[in-house]
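As you look at this complex, bear in mind that one protein chain is not there, while each of the others sits in place.
Presenting subunit A:
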């Protein structure tokens, strides 16, 4: 399908992350069927689609959780193959999972540095492997204040003592803290109340204003239309179209998503 007309507004820039002709089959089920994907610098790209459209498989392929059978993923124009989420993370793709992947009994600082702890310099760190708690706490505090999350008083309190929105905040701060190039957010507002959702949406806009592009997977149409720069609509395992939320209504998007209406190839 020709999408040049639709993605016209971003044609002049180079995408930071692209997927081309991605295919993933599970037995006889094709979860991703020749799907394409583009993410441009500094944008919020929402990915929407009906249940079973394959959007989570697509996101997993990009974040390294699954390996596509065919197709190529390029980051900054270079071909990449992620064998695990850890490899994707090393390349700068941070994913905030729906279940947040936080350890409830560990502190905020411990969670932010889980898997990439800072050790003390010199003998204590090299030989005795001693962690630099002070440096990690300081950095965690800085990152949380940058994102306006310092209602959290004590960086050493266990994550389980935080509210849902605060936990989401910690997870997003962790993703934004480590010089990441792309942040993928999976249903960040699904488990939150109205006010906490608002806070998290602000946080997402805040992260974008620091120049980090964001992939947002969400079922919440009002949230998607409010903060997304472009909306990638996934249907039957492939990218159906990409729309500008300013040009379409939510009902249009739902109609595309469910197949009630076909997008006009050149509408822009």
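The working rule: a contact is a pair of C-beta atoms (placed from the backbone, for glycine too) under 8 Å apart; a residue touches a chain by one contact, two chains touch by 3 or more; residues count from 1.
One rule holds in what follows: contacts and distances are computed from a predicted model.
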Exercise. The chain dropped from view, which UniProt name applies: "Membrane protein TolA", "Formate dehydrogenase FDH3 subunit beta", "Cytochrome c oxidase subunit I" or "Fructose transport system permease protein"?
Worked result: "Fructose transport system permease protein"
Problem set entry | Residue of A:52, A:104 or A:121 in touch with the missing chain, whole complex considered | A:104
Problem set entry | Omitted-chain contact residue, chosen from A:29, A:114 or A:260 | A:114
For this session: Determine which one of A:80, A:131, A:191 or A:236 touches the chain that has been left out.
Result: A:131
Problem set entry | Residues belonging to subunit A that touch the chain removed from view | 85-86, 89, 95, 97, 99-106, 110-111, 114-117, 119, 128-131, 133, 148-151, 153, 158, 160-161, 163-166, 194-196, 198-199, 201-202, 205, 222, 226
